[in-house]
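Left out: one protein chain. Kept in place: all the others.
Coming up: chain A.
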Amino acid sequence: MARRVLLIEDEPNIIEAVSFILSRDGWTVHTHSDGLSAVERVRAHPPDLVILDAMLPGRSGFDILQELRGDPATRTLPVMMLTARGQARDRDLAMRLGATHFMTKPFSNAEVLDRVRALANG
């Protein structure tokens, strides 16, 4: 059963919150807070699910998503975008680039949990 989540996010307090919520539910949470090396990190230790912020240092989350989708190894990896850029066009962009799910900040903890369970198991 899938248990590994990679959280790519650069806000320390948001990292702590999401890690806490997911760890409490039994997930192993790895975190990565740099945009430039994020794709390598995914390739090196492929998780079961990626939670991806849009505005990261070095490289945007949309770019990272695009590269992940271009690589056969990560084409079907579940990726949930979690971003404070809540505009319709950001959502459209994320979905067009192949995000599995798009969620805006601030989020409801229960919703994040539900989504993670559904995506990683589905």
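Keep this in mind: a residue touches a chain if its C-beta (ideal position, glycine included) is under 8 Å from a C-beta of that chain, and two chains touch if they have at least 3 such contacts; residues count from 1.
Rule of thumb we're sticking to: contacts and distances are computed from a predicted model.
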item: Hidden subunit of the complex - UniProt protein name among "ABC transporter ATP-binding protein", "Aldehyde dehydrogenase family protein", "histidine kinase" or "DSBA oxidoreductase"; value: "histidine kinase"
item: Sole residue of A:T31, A:Q66 or A:N109 that reaches the chain not shown, by the stated touch rule; value: A:N109
item: Touching residues (missing chain, whole complex) on chain A; value: 10-11, 13-14, 16-18, 20-21, 35, 55-58, 60, 84-88, 104-110
